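Removed from the display is one protein chain of the complex; every other protein chain stays in position.
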Amino acid sequence: MKRISVQAQDFDVAGEMAALEALGGGGVASFTGVVRGGDGLVALELEQYPAMTQAQVARIVDDAMARWPLLGVSVIHRYGRLEPGARIVFVGTASRHRTAALESCAFLIDWLKSHAPFWKKEHFEDGATRWVEARAEDEAKAKGWGG
Amino acid sequence: MKRISVQAQDFDVAGEMAALEALGGGGVASFTGVVRGGDGLVALELEQYPAMTQAQVARIVDDAMARWPLLGVSVIHRYGRLEPGARIVFVGTASRHRTAALESCAFLIDWLKSHAPFWKKEHFEDGATRWVEARAEDEAKAKGWGG
Amino acid sequence: MTALTIVYFAWVREAIGRDEEQVDRPAAGARIADLVEMLAARGGGYAQALGDPARLRAAIDQRFAPLDTPIGEAREIALFPPVTGG
Partner (left out) sequence: MTALTIVYFAWVREAIGRDEEQVDRPAAGARIADLVEMLAARGGGYAQALGDPARLRAAIDQRFAPLDTPIGEAREIALFPPVTGG
């Protein structure tokens, strides 16, 4: 199973998890990213490169499926204006081996952070905006997986 | 938030995930273990040491909360007779830092495998039964976290 | 002195045919391994379950403990195979 979706609307974590559990593997790992509030943040705006996003995420998923014995992968990434508490991204992996499920899930989210063509802009309650800067740490994490 | 439950009945993954997402952290990691079918398996029977289980799982969760900056942890472990496809265990962690959420989730499931007082017995369709043997690999994984 | 409760799990429980029993408290300074040896000497299911201590794990008063741990004032000793949770 390979499910990839880049979408504006929210998604159903339970449905994704259930689909992965139904694959008959021993374990399902997931990571869900949520917009953090605080510091007067009223929204996070996610811009994407539409012509590239879907294909690039598919390449990252194919990499993961080549590296680990996975029964299924589900990746959902939202774009558009998201308020604190909203889900941004979901990565779910299913495998007969729990380590494969957990490691590939970590790999995918690290890789999405530094290799998926999205840009985040913060909107604050005083009207100010700020583009989130890429963190060297994220790039290092992705590189840490090699490949 | 710290939720620990050792129970016979199934659990609601979506509810656990939603409670963790609501903590306002940036990320929620989860691992769900499911009974694997195949080889004529009709059921997995999980025996526990009731007087010890809850306290031991609580100690493991406290260790995780001491090691990583977590906003919340949820651990559910079932016992009794479970059929293929049934959920056995759920570990969910929430943190402002995705690496903390992912690592602590892996730590908890590795630790539960080798330090929670449960024993699994396989029941096969020909009536045979077999106690699952602990894998040296699981013990090594838990030790790999140190502590 | 009070009796000592022994609890058994998984195939240890099955081989012995009971999940709990009371035994006389061993002499001061006895370790879990001494108790295991004493019980195995009963023969039958006890010998089968407890004859090879390398296959056993233990807990004292609901905390894991190596077999060479002194029993001391413990109230409950658990004997079982390596755990397979998760």
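Just so it is clear, A, B and C label the chains in written order, and each chain counts residues from 1 on its own.
In this section, a residue touches a chain if its C-beta (ideal position, glycine included) is under 8 Å from a C-beta of that chain, and two chains touch if they have at least 3 such contacts.
Remember, it's a predicted structure, so these values are computed and weren't measured experimentally.
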Field: Omitted chain - touching chains that are shown
entry: A
Field: Hidden-chain contact residue, picked from the options A:13, A:94 or A:112
entry: A:112
Given A:51, A:66 or A:128, the one touching the chain that is not displayed: A:51
Query: Which positions on chain A touch the chain that was left off?
result: 33, 46-47, 49, 51-52, 55-56, 77, 88-89, 109-110, 112-121, 131-134, 138-139
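The definition used in the following text is that only the chains that are shown with their structure count from here on.
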- line: Rounded to the nearest Å, the gap separating the Cα centres of chain A and chain C is 49
Message: For chain B, give me the residues that contact two or more of the other chains.
response: 33, 109
Task: Specify, in ascending order, the residues of chain C that touch 2 or more different other chains.
output: 86
